[in-house]
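One structure follows; several queries about it will come next.
Here the complex is missing one protein chain, while the rest keep their positions.
Moving on to chain A:
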Amino acid sequence: MSDDKQLRIAQQFISSLPHAQALGIKVVEIVPGRSVFAMPYDEKLIGDPATGVLAGGAVSALLDTTCGAAVMSHPESAGMTATLDLRIDYMRPATPGQAIRAEAECYHVTRSVAFVRAVALDDDREQPVATASGAFTFTKQEAKA
C-alpha cells in the first residue's frame, strides 16, 4: 500500500472517531506499523486551571488513539483493534500553549495480540512529556493465495 493511501485511510479513520474529533486529533504521518498524531493545545483540555497544563487524561487519550492506529496500520492487520491494557508514565507537565505530538510503534504482533510503545512530546523533543506501552487485540489478515 502506498504511503499516500495509508495516510488517506488513517485520516478517514480519525475523522470517523467522535472522541478523537472532539480532542482535535490530527494525523501527521502514518507508515506500516508506525503512526504520528498531533493534538493542538486547547483551553478546554486544561487539567489544572492554576497552571494551564493539559490534563493527563487528554494526553492518555491521544496516546491510546495513536497506539491503536499503529496497530491498524501494521502490514498484517485485518482492521479494527481494541486496547487490552495501556501503561502511561508522565515525565513532566506539557508546556502550556504547545501542541502534543504522539509517536507510536507497533513492534510485535502475534496471531491475537499487538504490542505497542509510544511517546508524547511537545516542542522540546529531547524531553518526553509521557511514554506509553500497551497490548491491543489483533486480527491477522487471511493469508493471500
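Throughout what follows, a contact is a pair of C-beta atoms (placed from the backbone, for glycine too) under 8 Å apart; a residue touches a chain by one contact, two chains touch by 3 or more; residues count from 1.
Here, contacts and distances are computed from a predicted model.
Asker: Absent chain per UniProt: "Sulfite reductase (NADPH) hemoprotein beta-component", "Acyl-coenzyme A thioesterase PaaI, contains HGG motif", "ABC transporter ATP-binding protein" or "3-oxoacyl-ACP synthase"?
Answerer: From the listed options "Sulfite reductase (NADPH) hemoprotein beta-component", "Acyl-coenzyme A thioesterase PaaI, contains HGG motif", "ABC transporter ATP-binding protein" or "3-oxoacyl-ACP synthase", the omitted chain resolves to "Acyl-coenzyme A thioesterase PaaI, contains HGG motif".
Asker: Which listed residue, A:Ala10, A:Ile30, A:Leu63 or A:Ala120, touches the chain dropped from view?
Answerer: Final answer for the missing-chain contact: A:Leu63.
Asker: To test your reading of the contact rule: which positions on chain A touch the chain that is missing from view?
Answerer: 16-23, 43-50, 54-58, 60-65, 68, 80, 82-90, 93
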